[in-house]
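The complex appears here without one of its protein chains, the remainder shown in place.
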Amino acid sequence: MEFTVQQIADLLQGQVQGDGNATVNQLAKIEEGTPGALSFLSNAKYEPFLYTTGATAVIVSKTLQLKAPVAASLILVEDPYSAFSTLLEVYQQAVAAARQGVEEPCFLGENSTIGERHYRGAFSYIGKNCKIGQGVHIYPNAYIGDNVTIGDNTVIYAGVKIYPDTVIGSHCTLNAGCVIGSDGFGFAPQKDGTYKAIPQTGNVVLGDHVRIGANTTVDCATMGSTLIGTGTKIDNLVQVAHNVEIGKHTVVAAQTAFAGSSKVGNYCTIAGQVGVVGHVSIADRTIVGAKSGISKNIKEEGTFVQGAPAFDYKQNLRAMAVFRKLPELQKQVDELREKL
Amino acid sequence: MEFTVQQIADLLQGQVQGDGNATVNQLAKIEEGTPGALSFLSNAKYEPFLYTTGATAVIVSKTLQLKAPVAASLILVEDPYSAFSTLLEVYQQAVAAARQGVEEPCFLGENSTIGERHYRGAFSYIGKNCKIGQGVHIYPNAYIGDNVTIGDNTVIYAGVKIYPDTVIGSHCTLNAGCVIGSDGFGFAPQKDGTYKAIPQTGNVVLGDHVRIGANTTVDCATMGSTLIGTGTKIDNLVQVAHNVEIGKHTVVAAQTAFAGSSKVGNYCTIAGQVGVVGHVSIADRTIVGAKSGISKNIKEEGTFVQGAPAFDYKQNLRAMAVFRKLPELQKQVDELREKL
Partner (left out) sequence: MEFTVQQIADLLQGQVQGDGNATVNQLAKIEEGTPGALSFLSNAKYEPFLYTTGATAVIVSKTLQLKAPVAASLILVEDPYSAFSTLLEVYQQAVAAARQGVEEPCFLGENSTIGERHYRGAFSYIGKNCKIGQGVHIYPNAYIGDNVTIGDNTVIYAGVKIYPDTVIGSHCTLNAGCVIGSDGFGFAPQKDGTYKAIPQTGNVVLGDHVRIGANTTVDCATMGSTLIGTGTKIDNLVQVAHNVEIGKHTVVAAQTAFAGSSKVGNYCTIAGQVGVVGHVSIADRTIVGAKSGISKNIKEEGTFVQGAPAFDYKQNLRAMAVFRKLPELQKQVDELREKL
C-alpha cells in the first residue's frame, strides 16, 4: 500500500514540512530508513540519525529544534511515538479487514455457527457444535475441536490446535502452532511401578484480549477449567499445565512453565525460562526474574524475586556476587584456619 | 451425556442415599460442584465442602459418618477415589468409541492399511506402505510419513507430525503438535569453520502405552533407533535428541531436554526443565529435581539429585541454604581477617 506524506499527516492530524507529495510504502526504524520508508523520531538519543536517514519521511515532535538540514519530509505531531503507534494500528486493521472469505477445501462440522466478516483458510477444521463470533480469522491448517466457543475478532493463526470444549474470549490472538486444551499430565502410580492415565475431562477458558505465543501449550483441567485471564499476554513455547489459573493483565515471557494447579495473580511479570512448581500461588504484581524457579507461595504483592529456588531479587544479586568469588573466599578461610 | 444418580450407582456397584432419579451431566470437584454435577469425596480434608456443595450427587465412602445434613444425593461405595477413576475411564471410553469413521478430504497413500473401528479426521495424511492397527484415532491435520507402523488403539491428536519409518506401539497417546522422527542435530565441522549436515538415516521406536506431550519433539537416530520404552509418559515441549534411549515406565515433566545418545533407565522420574548432556547414562529409579543439569553418569539405582550440575538432593538443599546467606558469610570472613 502506498500513501503520500500529506495523506499520512492528515491521518495523524499533523503538519507537513517538506514534500507532501512524496510517497511511502513501508515502515522503518530511523537508522535503517531507505527511500519509500516512513520513520519516526521519539527518543532524543536517535536525533543524529534524522540528519542522515535515507527515509522519505519522518514523524517528529512539533517542538523539535532542527540542528542541521534534513533531506526527509517531516510530519510534525504532538507525540511522535503515539502517532506512530496509531499508524501501525491503522495499518494492521487495514491488513486484517482485507482478509475475509472462505478458501476451499475447509471443514465445518454439524451445528457449528460462525459470525460475519470471518476468514477461514484452506484445510482449516471446525468440529461440531462450535459457536464462533464475528470477524474471526481462522488461518489454514488450524484445528478447532467440537463444542468450542470463540468470541468476536479473535485471530487463530495457521496450525493452531484447539481441543474440544475450549472457551476463548474476544479479541484474542493465538499464534501459529500453539495447542490449547491438550491432555493434562496426570497419572496414577500403580503398585507395580507403572502408571495409569487419569482421564482429563475439564477444559481451558481464555478471557478477552489474551495473547498466546507460537507453539505454546495449555493443558485442559483434570476437572473444571485451566484459566487464563483477560488481557494476559503469553510468549512462545510456554507450558501451562492442567488446572493452572493465571490472572488478568499478566505478562509471561518465552519458555516459562507452570506446573499443575499453580496460581498466578493479576498484573504479574514473569520473565523467560521460569519454572513454577505445582500448587503454589503467586500474588498480584509479582515480578519473577529470568530462569527463576518458584517453589513456594509468594504472598506479598509486588514482590520481586530471582533465582532457583527464587528469593528476594537484590539479595540474590548480592549472593551471586559472592558466588563468583567463592574460590577466593575458600582460600581466605583456609588461610585463617592455618593461622589458628 | 446425561445419567440418573441410580444409573451411576449401578455402574459403580454402590448404593444411593437421596434422590436416585436426579440427573447429572458433568464431573466436578466437590468445592466447585454446580447443579447437574457429580463429585466425589475421598480426602477427609474436603469433607466440609460436602455440606455446602452445589453438586447434584457426590460419591462417598460407605463408612462415612455425616456430621450435618447434605443437600446432594449420595452414592455410597467401598473406595470413592477408585470409583471415580472407574467412572472417568468409562466416560473416556464412551467418548472414544463415539469417534469413528472417515472425514473427507483425507489422504491415504499406496499400500497403506488401517484396521477396523478407526477414525481419520479431515486433512489427515497417511503416506505409503504404512501399517496401522485397529481402533486407531488420527485427528485432523495429522501427518504420518511413509513406512510408519502404528499399533492398535493408539491416538494421534491434531497436527501431530510423524516422519517416515517410525514405529509406534499400541495404546499410545500422541498429543497435538508433537513431532516424532525429525532430523537429528548432527553436523560435521569443516576446516573452514562451517558445518555439513550428517544425513540422519535412523528412526524412532515407541513401545506400548507411551504418552507424548503436546509440541514435544523426538528426533530420529543418525543410524539405528531413538527408543522410548513401554509405559513411559512424556510431558509437553520436551526435547528427545537423536539416539536417546529412555527405558520403561519413566515419567518426564515439561520442557526437559535429553541430548544426543543419552540413556535413561526404567521407573525414573525426571522433573521439568531438566537438561541431560549427550552420551550420559542414568540408572533405573533415578529421581532428578526440576531445572537440574545432568552432566555425568548416574550409576546407582534410586539416586535423587538436584542442581546444575546436579549432585545429591539433600546436599544441594544445604548448599543452597548457605548460598542465600553468602554476603553474610563473606562479611564474617572479612571480620575474622581484620581481627587477625
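Chains here go by letter, A and B, matching the order in which they are written, and residues are numbered from 1 within each.
FYI, a residue touches a chain if its C-beta (ideal position, glycine included) is under 8 Å from a C-beta of that chain, and two chains touch if they have at least 3 such contacts.
What you see is a predicted model; the values in this text were computed from it and never measured.
Colleague: Of the residues listed, A:L12, A:A28, A:I132 or A:I162, which one is in contact with the missing chain?
Modeller: A:A28
Colleague: With the missing chain put back, one of A:R117, A:H249 or A:R318 would touch it. Which one?
Modeller: The single option touching the absent chain is A:H249.
Colleague: Which is it among B:N141, B:T226 or B:N266 that touches the chain not included here?
Modeller: B:N141
Colleague: Going by the touch rule given at the top, which residues of chain A touch the chain that is not shown?
Modeller: Given the touch definition above, chain A has residues 26-29, 32, 85, 88-89, 91-92, 103, 105, 121-123, 139-141, 157-159, 173, 175-177, 211, 213-215, 231, 233, 235-237, 249, 251, 253-255, 267, 272-273, 290-291, 320, 323-327, 329-330, 333, 336-337, 340 touching the missing chain.
Colleague: In the full complex, which bits of chain B touch the chain not displayed? Write them out.
Modeller: Contacting residues on chain B, toward the hidden partner: 105, 107, 123, 125, 141, 143, 145, 159, 161, 163, 177, 179, 182-183, 185, 187-188, 193-199, 201, 215, 217, 219, 223-224, 237, 239, 241, 255, 257, 259, 273, 275, 277, 293, 308-309, 311, 315, 318-319, 321-323, 325-326, 329, 332-333, 336, 339-340.
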